[in-house]
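Take a look at the structure below.
One protein chain omitted, others in place.
So, chain A:
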Amino acid sequence: MQHVRTIDREGKPAALDVAGVSHFYGHKQALKDVSFIVRPASFTVLLGLNGAGKTTLFSLTNHLYDTRHGAIRIFGHDINRDSGEALRRMGVVFQARTLDLDLSVRQNLAYHACLHGIGAREATARISAVLETVEMSERINDKARSLSGGQMRRVEIARALLHSPPLMLLDEATVGLDIRSRAGIMATIRNLVTTRGLAVLWATHLIDEVDEDDDAVILRQGEVVAQGRVRDIVQASDCSSIGEAFTRLNRTAAAEAMP
């Protein structure tokens, strides 16, 4: 039995526990011994440039890929050995748009409800609730195709919330959106952390989405180069902001990569 890392004296498991995870595409190593935890009711930013390994890590976490080196646990449930229990506790917003454009917002959400075994009557109540949460109630009968990029993202967030997971993974959820849409989505997710105790892992390369009270994990070429409270990372890097710290950490990487 593998040891489950806990986060408090009561022995509650971490919302997400990534322990010594490595991943290879053929001979190319995409992740190198990555370890970190996401606490329940916390907002953790997974920060990394394009190609740092964020999406690979997400694909391992939601079991699209198999974790062959290391372990990933969601509230104590190993994603390889107990994937059903782990996936039930997780909502995912993928980097690519994943709504069915030919279906309405309601039909998209109802489909997701079925994929989680939620019956029609309960699904109807949940769909109303989550659409209200993301302020998309008035578009319930519209085809997904007719929505703007920001609106589609909101519906995808609603979909990820539909089965009330205590952990949400969002992979570059604001890429391609305007400032206003980004701000709205960020605020929605942060509010869910404080009001509903949601644990969030937010993958991004956009520094302005990071708050100094957030937890952060900085990935560089598949390796964790810094993790902890953002203000502590800034302080430890001897920088004045997370942007500066992030740039410095990546500049170091670029210098190391030079022949």
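Definition applied: contacts are C-beta pairs under 8 Å (C-beta built on N, C-alpha and C of every residue); 3 or more make two chains touch, one makes a residue touch a chain; residues count from 1.
The rule is simple: contacts and distances are computed from a predicted model.
Not shown: a single chain whose UniProt protein name, out of "Hydrogenase small subunit", "AtzE family amidohydrolase", "Nodulation protein E" or "Transport permease protein", is "Transport permease protein". Contact with the chain not shown here comes from a single listed residue; of A:V38, A:V105 or A:V134, that residue is A:V134. Taking the complete complex into account, A:R196 is the one of A:K12, A:R196 or A:R248 that touches the chain left out. Touching the omitted chain from chain A are residues 25, 30, 50-56, 59, 62-66, 80, 83-88, 90, 92, 94-100, 102-103, 107, 110-119, 122, 125-126, 128-130, 132-135, 150-151, 159, 161, 163-166, 180-181, 183-184, 186-188, 191-192, 195-196.
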